[in-house]
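Note that one protein chain is taken out, while the other chains of the complex remain in position.
Coming up: chain A.
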Amino acid sequence: MLDPTLANGVITPASEGINWVPIKPATNGAFYSAIAQILIRDNTFDAVAMACPTQKAAEAAGYGGYTNATYLVITDENHPNYRKLMRAADAGLEEPPADPAATTQPTYYVVIDAATGAPALHTDAAKGDLFFEGEVNGVKVRTGFSMLRDSVNERTIDEYAEITGIPASEIERMGKEFGSHGYKVSVQAAAASTASVVGFDTPAGRELLKAMMGSNQMTGGSFPSGQSPVTEGKGACYDLTTIAGLPNVSAKNAAMISRGGKAWEKTDEYKNRVAAGEKDPKPMLPWYTNAPQSDAQAIMSIVNQYPYQCKILMTWMCNVIQATPGAMRDEAIEKLKDTSVLPLHIVCDIVVGEMAQYADYIVPDVTQYESFGLPTVSMIGGFGTTIRWEAKAPETAKTEDGRPICWETFLIDVAKACELPGWGENAIPDVNGQMHPFNDAYDYYLKGVANLAYAVEPVEDITPEEAHMQGLDELGDNWKKAVTAEEWPKVLKVLSRGGRYWPMDYKRGADGRFKGLKAKETYVYNEKRALMTNPYSGKRLSPTLNYNPQMFADLSLMTDHYSAEEYPFLCSEHKPKFRSVTMLANSPIMRDICAHNYMEINTEDAAELGIKDGDIIRAITPRGDVTEGEAMVRDGQVKGAFSIEFGYEHLAYGAQDVEIDGKLVKGDPAIAAGTRIHMMLDPVVAEHGGMGIIADTDASSPGRCGGMFKIEKA
């Protein structure tokens, strides 16, 4: 287990066969590059799996996924398609006739067929040449794999060891181990470990290593998890996803407020400013060509009123301002409170946290015991879905027609008042095309339960005895009316079991692969990234895996702005045991078990700084942000970085005094106890007039781990 901090998990003195390997935050790209380098150097990667250019070829060769490692890349800088994967037309190859029935036509890439040594469409070759460099049709090309070999060899193992803090001998050991089990290996990495300004390197490296050993969708390898029959989509009984008359809004005709999914030069603002005569205009906040939606970037857009003003903000059970490192600061909070910046802010939650504190309206929600949900948990290996259902009557106030006030009730009534499609009468189609109403939460969720009950093979009806034993025979007409009389006893059967799961073997095919095998491509060469240009500098990032030091929004190195000698420390956050991201500080039990968190610092670092366990210390960014807390001096923390559990140091959430109708209500300072990372803002964004968090320049997610700090005794 590689982690900056020995946090939670089964690495105990008594457990065998698992070790903690400390790694510095924001250096995962270096680690993955090192392992890839070793696999290539020692020729222990699976060259057959890597060379299969299509899913069909991969499956024929006994694998579950393919890569674009053998696809040719145009490397001629003067070619109009420079940095793109070569297409059939670039190579002078003829494409098969288009399928007139298909809505989209496939793209035909070019490989050197390993069998003939000649250029071929990727769909025509069973295996491509991994290493080709040369000319095709007069165009200079090379394979993505040959570029990968270069990019992971940009540094030596010793240099990767220096960067990651992992001894070279340990990297070598891991590289050998990883390459010695065939496809029966995997890599897990997500969440906090990806959250840095170079966070994209983590999923990129993880996926590469899995593909290099041919482990995707293989039993004993990287076997897919988190599958379920369709419940909230087009299911066995009802279609909960199709909405007649849905407005056509997408990234194609609109801009996400979080500035993702769109290149800066494709925005209306860019075009308008160029048309107005501006040369090479720059945005106030960065745009992210390939990023998905981001709540953290959305909140920064809102406080900056850029790229457009957010006139109505609705949030449900989240506390974006606290969960976004660097965002919870006075200047951002003042903007959230200012109705000229954010005219209407509605929060629906079960507690009044920092987000709700600054909202105009708070709609009470119901707890997990009073609400419905059909979560498919990706970490659970089986096939199926858990059902959360109203185990007790909600305790919130009721509407005039008797429905509990909660998120669903609020959405339904507002949507109906606004005459939005998909709500009210004739909203939900069944498989026979008949329409059903959507007037309360039961109408929706119980139809999802019916979909689960009838999936694959319908469950048996619940027996009257069992329904009675569990009190399910007491459920009222408001429940029953959501499904048919025939479906009801099967819905109850699923409710009585809390969900429906199939045995693990259901997912295993007889051939040692995932039974639900779907096309699984791994990008060795990431064309989308190859073509992405930075909105401030025009610079580009490597399309194959490499190590990127931490950068600001224009891809300039952090260390070019600030002295690494003066600010040598990185930071990381990890999951708290006794808080959640933003909640549980209101629980006296949780506060009793853990009053506050700590600034966890390595024993040798602490000794050098003269810090003792229990001292109050400060971590200060080059921009003056101060994180202060009690030091926990430990060997279970990587050298060169401090770490904290998130979820502490509330500003509101009951910690503060509030005046309600002229009456002072005293806060409980214990709720505010502990510390959170006060991350610096991006100085490059500041130069362009914006207040922006440091962020992953690919995914736009916050730079949660990493940064630059000096540490001193308070």
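Note that a contact is a pair of C-beta atoms (placed from the backbone, for glycine too) under 8 Å apart; a residue touches a chain by one contact, two chains touch by 3 or more; residues count from 1.
By definition in this document, contacts and distances are computed from a predicted model.
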Absent chain [UniProt protein name; select from "Carbohydrate ABC transporter membrane protein 1 (CUT1 family)", "aminomethyltransferase", "Probable oxaloacetate decarboxylase gamma chain" or "4Fe-4S dicluster domain-containing protein"]: "4Fe-4S dicluster domain-containing protein"
Contact with the hidden chain (one of A:N19, A:Q105 or A:Q434): A:N19
Residue touching the undisplayed chain, where the options are A:P588, A:G610 or A:G624: A:P588
Selected from A:L6, A:M218 or A:I302 as touching the chain missing from the view: A:L6
For chain A, the residues touching the chain missing from this view: 6, 8-16, 19-20, 22, 577-578, 588-590, 592-595, 597, 603, 613-614, 632-636
